[in-house]
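My questions will all concern the structure given below.
The other protein chains are all here in position, but one chain of the complex has been omitted.
So that you can tell them apart, the chains are marked A and B in the order they are listed, and the count of residues begins at 1 in each.
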Amino acid sequence: MEELLLLVFLIPIIGSFLLPLVAKFSETLRNVLSLVFVLSAFACSAALVPSAMAGNPASVHFWLPMGFSFGFSADGLAVFMALIASFVGAIIVIYSFTYIEHSDHKNVYYLMVTLFIGAMMGLVYSTNLIFIYIFWEISAISCWQLIGYYREPEHVLRADKAFLMTVFGALVMLAGFVLVYQQTGTFDITEMQGAELGNAAVLLILVGLLSKSATLPLHTWLPDAGVAPSPVTSLLHAAVLVKIGVYAFARFFIFSFNVDPMWHKVVPIVAACSAIVSAGAAMVEYDIKRIIAYSTISQIAFIFLGLSINNKIGVAGGLLYIMMHSLAKGGLFLCAGVVEHSTHTKDIRQLGGLIRTMPVTAVAFLICAFSIMGLPPLGGFFSKYMVVSGAVFADSPWIATVFIFGTLMTIIYLMRVFNAVFLGTSPAKIVDIHEGSRSMVASALSLAVFSLIGGLLIYYPSEFVQTVIAQIGGLLS
Amino acid sequence: MPVLFLMVPLCGIFLLNLPKRSIAAKFASWLVGLICVLLGVLAATSQMACWKPFNEAFVLPFSDLLSVDWFSAVMLFTIAMVTTAANAVGFDGEDRKKVLARSLLLICLTGMNGIVMVRDLMSVYVFLEITAVSCFVLIAIDQKIEALGGAFKYYILSGVATFAILIANAFVFMNVGSLQFADIQAALADAAAGDGALDLKISLVLFVIGLCVKAGVAPFHGWLPDAHASAPSAVSVLLSGVVIKVAGAYLILRLANEVFVEQPAARLALMVLGAFSIAVGAFGAIAQHDMKRVLAFSSVSQMGYIVLAAGLGSTLALMGAVVHIVNHAMFKSLLFVNAAAVKEQTGTTELDELGGLTERMPMTGWTSVVGLLSAAGLPPTSGFWSKLLIIMALFMADRWVFAIIALGMSIVTLGYLLMLQRNVFFGKLHAGLEELREARKSLTITALALATLTSVVGLAFPVLFYLLSQMGYV
Partner (left out) sequence: MSEWMILLPILVPAAGAGVVFLLPKQLTAIQQAVAMLTAAAGLAITILLFGRELTFTKNWVGFGIYFDLRLYSFSAMILIVAAFAFLTVLYASVYMKDRGFSRSFYGFVLLATSFVSGAMLANNLVLMLFFWEGLLGILFALVYTGGREASQTAIKALVINGCADLCLILGVCITGWQAATFTMDQISLPLMNYWTTFGFVMMMIGAIGKAGSMPFHSWIPDAATDTNAAFMAFLPAALDKILGIYFLARMTLDLFVVIPGSKMSHTMMIIGCITIIFAVLMALIQKDYRKLLGYHAVSQVGYMILGIGTALTVGIVGGLFHMVNNALYKGCLFFTAGSVEMQTGTTDLKVLGGLGRKMPVTFAGFMVAALSITGVPPFNGFFSKELIFDAALQSNVIYFVIAAAGAFCTAASFLKLGHTVYFGEAPRNLRDTREAPWPILVPIVVLAFACALFGAYNVLPLQYLIEPILGERLHHTYSGLPHSWLLPAISAVILVLAVLNHRYGVKKSGKPVGAVDHIHHARPLRSLYDYAEAGSFDPYKGVSSMLESLAIILMGIDRLIDWVYTGFATGIATLVADGIGRVHIGKHWMYVLWTLAGAVVVIAIVFGIGG
């Protein structure tokens, strides 16, 4: 078990640096190996499930002086996140095979994507704040390289913007970590279970989380990151990047520390502002990827709401939301990628009527959009419902009302995109459009199908999440 | 054994200046490289027990003046490493100049080695001057007008520093009657705010000023951007990589913690200067349009971190400062080596005339990514750990303002380094650079070696940390 825990992140991280070397012999082998590395993370995580569920998680610990440590542990939360990230990541890698077939720097692409997922694995399994920070920054670095992948001046500038904003947040968070260290004398989370955290430390850490998870007021890099290739945006939004912040939120403020009850009010309010403002922006934008990016910002707010509201149904909803949103948002971006790949435009004003030429993509898009909107029987319904009811059960129905309004806006802006891109008549400029390649469409559709399955078989993820929450103990009211 | 660190380079100078200049020119780089590697190995092993019998068996002249503790060993290793890099970058021009330059390189090396090994203020002064003089000439060796200007400014400000240090020495001598570190420390401990307080304070002020000029800490840094940017590439590597650290930061650390201990006012002064330097360097770098000038300002900023930590003086801070010296030596030489490669391949280091070089010079491009990450203090590179230690130390000492400056300027650092990266290596290939090729082997190999070292130290830091703690250094 312990070996698996190390392999789960070492294989993709070390493996990623082998990919450029492998490419010297065979490009196909590189692509396949990249997939294999990501899948290995999935397989290892899956193998860690039984012990995590049984309540005796596998763990590795080396103690270093001065409260430093080198520790990894596979508890329920970590395994849950790792499974989602690696699974969606694997689908995105498959999708990439054809998507970036004809671009330069493919080595960089596969290296960074694999490294990204490896860093995510390291992050979720780490029990040490410093290692969490390290993997956090590795993910920021890969993200920086991937956003600027096409190397247009505009792209590089936006990549730098994203990098700067996330690193800024991370540095502030690091200050928060040091405060925690000052207070507890250790960087190891397992050592400070249940510690009361000062408000300054919470605030500092929160800045980091918000910047990584693109929440108001540190969100503006995310829409700009839409210049990245579609599988990358999908990766950022669905599998790894923005989920890091919410994962860390769950890890710190739900599973580890006790915080001032004030934060159970403040974070939902911040999240509410984020949800509404970004939803409004999504209703105005014309770039399909920017719209979906704003949608992510808006949806992440729901996750924050669920996790911060401090009751079990809300937290369970938040965790399920991470899963459902990953599947559906990944699917949306992959569909957007198919559209972009075939039509070479992202402007919804120049698109239309694609449901006739690209029916499978349209249906996949619609299903994923429905899941994001929270329509049953798709998975998004349950998570959204539980989050909202968590807010109500925490005696803040007004917050819930605001989020319900946000959901209404979600429906409107997603239908606006769907309408503009797939319905109506296609403009004259767009001719000779055909469905995307088989592997691309299949990846997108598979995410849609998994959204559906996730809803129909909600019993199993919900059971999983309930077990995870049961392991927290008394930290939740 | 410590004498070897002085004798070996001196022998090298002797060998280089044998009559047959053409042969010397041919083998100069190999010879200097060999010497540097040899010294590096010596330095790395100097703290091992195996040297003990030799030290006892061969008592050479001056041996009692020199000593190598672990701090010196680290410095010696850093010096050797950076000099190797500078040597690999090399000099262009006719044979005579090449030999001359390499001889000066060795003199500089000797001077620096001396600084880190001696234990009395007078010897420190002497070696400081040896280093400085060799550097003036090295900067100006191409006899270009900007380089001459740079050397001149360095000379002027160095003069101020020399003056300050010499006077300070005099005050100390007047007070204590000895310039040995141990004697001074003992006398100060006895006197403990006794009669000599005023003299002591004056000497402290003078030392701070003098060493800060040498270290290039703002506002004493005026010479640094001009000198570092206008110097030949190899000299830039040397200057930014190690000279400012040995002549400035190392001495500040050594004096503050072994000689003038328990001086809160001087410490505060150092911290204020350090924080100011961090900010000035970082913001100054943003406005630059030349790759080497950006890097030079970056040095000002990074020296600020070291001086800030040296001023704080807690164990954690000292550890951070030492590690940062090594890290900065690694990544700054790496970046200057890459700047040399860019200059060599494109003929310019102006940011506006560059762009997209990674496409044609992948090794240079990717190694400088490692360098920039390390400079910005981002994991998994080594720069992260030293910055973390410094910031931790500031927080633990409740120095909030300094902590916030140190942390906040990290983001500005990242900002200007990203700007550098964006304008030089990323983006689309700049027009007119279509024929560009990768730099020569010696440069890329040096860059690769330094980048590898930076990442390996970063990755293996927990292990190093563990070993250090086992050996009782932490």
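Definition applied: a contact is a pair of C-beta atoms (placed from the backbone, for glycine too) under 8 Å apart; a residue touches a chain by one contact, two chains touch by 3 or more.
Keep in mind it's a predicted model, so treat the numbers as computed, not measured.
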*Kindly state which of the options A:5, A:132, A:338 or A:409 is in contact with the chain not pictured.*
A:409
*Check each of A:167, A:441, A:458 or A:472 against the chain that is not shown and name the one that touches it.*
A:458
*asked:* Touch as defined at the start, partner being the missing chain; which of A:220, A:345, A:437 or A:471 qualifies?
replied: A:220
*Hidden partner chain, touching residue among A:135, A:149, A:382 or A:450*: A:382
_Please identify which residue in B:23, B:189, B:287 or B:445 touches the non-displayed chain._
B:287
*What chain B residues would touch the chain not displayed?*
149, 152-153, 156-157, 160, 197, 201, 204-205, 208-209, 212-213, 218-220, 222-223, 225-226, 263-266, 268-269, 272-273, 280, 283-288, 412, 415
*If you put the missing chain back, which residues of chain A would it touch?*
161, 165, 216-217, 219-220, 276-281, 283-285, 294, 312-313, 316, 370, 373-377, 381-382, 384-386, 388-389, 391-393, 397, 400-401, 404, 407-409, 411-412, 415, 419, 423-424, 458-459, 462-463, 466
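The criterion applied here is as follows: only the chains that are shown with their structure count from here on.
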_Measuring centre to centre with CA averages, how many angstrom lie between chain A and chain B?_
42
*Touching residues (chain side chain A, partner chain B) in the complex*: 62, 64-66, 68, 70, 104, 130, 133-134, 137-138, 140-141, 148, 151-153, 156-157, 160, 163-164, 167-168, 171-172, 174-175, 178-179, 181-182
*chain A touches which residues of chain B in the complex?*
316, 356, 359, 373, 376, 378-380, 384, 388, 391-392, 395-396, 403-404, 407-408, 410-411, 414-415, 418-419, 422, 426-428, 462, 465-466, 469, 474
